[in-house]
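Heads up, one of the protein chains got dropped from this complex, but the rest are sitting where they should.
So, chain A:
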Amino acid sequence: MTTEAMTTVSSRSAAAAVAGTSTRGRGWRRYRARTFYLFASPWILGFIFLTLAPILYALAVSFTNYDGASPLWRWVGLRNYVELFTSSPAVWQSLLRTFIYASIVVPLSVVGGLYLAVLVNRRIRARGAIRAIFFLPSVVPIVATAIMWRLMFNRDAGFINGLIVLFGGEKQAWLADPLSFYALIVMSLWGLGGGMIICLAALQDVPAELEEAAKIDGAGTLRVIWNITIPMISPVLYFLVITGIIGALQVLVQPLLLVETNKMAQSALVPQSSTLYMVHVYNEFFTNHRFGFGSAMLWVFFILILALTLIIQKMSKRFVYYNVDSDTSNER
């Protein structure tokens, strides 16, 4: 069937173009639109029932004092929000901590990813294997990543403390306050190979002539990267920054799992210094059973992310260079 269709493409395309325009009336357009909605319906229904409904449900719950079990809940109006904004310093501390976390992890992983991409874009031995190793941590399941880094940071038999002791230092409790924050950052940076792959694809799309011309004009390698390569791939760097920030703000599983004991996923066990905003939310839901307050925290978070995305989008117009045409030529 396919082969047949393909053989006839060239001979019939001219006829198709003619026939196509004449048969496409109003009925055709209605049929086409109906087909679109039929084909897209799984996602549309899924979006309504599996994304929109939970978000709106959380909004409704945020105006109650529901605890997840008791049927004796009631509407409390804006009380959760009032408490959130006036008498919850712990919430704002965790939010601030999350921003500090994001402002360390995002720049480092974008710069690190770009650096690795430039390295593995050179003609080096075993390039494919090296790229694969750098990318591998991004496909490792989160539970395995957490267990690996718990072993690295283990107090008695961890690699890091082993190294410290070897050089005559003191063993540190990396997975407790106050160091757990840094352990979390190191674990997050281990996955920067994902950014490397995206940068690499972008680097390979930079026209060679531009860089060659700059070289002929006497620019050094660093100068070519700074003045030609980075501006050319700025849309991709911008994409990495946006997704990086949003990803960093919603980090939850990593701190939940990067704790000293095996009794994982009990948010009460997460040290304070790695209690990021979402961990705090998780705490309110599953330790304190304050579903109403937790939902209010979620909604503040949604609005925050929305605002942040809009701000970054506005800012980006100034320094991101776009050179792409939208690919809609084959669409009906």
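The rule is simple: a contact is a pair of C-beta atoms (placed from the backbone, for glycine too) under 8 Å apart; a residue touches a chain by one contact, two chains touch by 3 or more; residues count from 1.
Assume contacts and distances are computed from a predicted model.
Per the UniProt record, the chain missing from the shown structure is "Carbohydrate ABC transporter permease", taken from the list "Iminophenyl-pyruvate dimer synthase domain-containing protein", "Heme exporter protein B", "Carbohydrate ABC transporter permease" or "Tungstate transport system substrate-binding protein". In the complete assembly, the contact with the undisplayed chain comes from A:Val206, out of A:Val76, A:Ala176, A:Val206 or A:Ile230.
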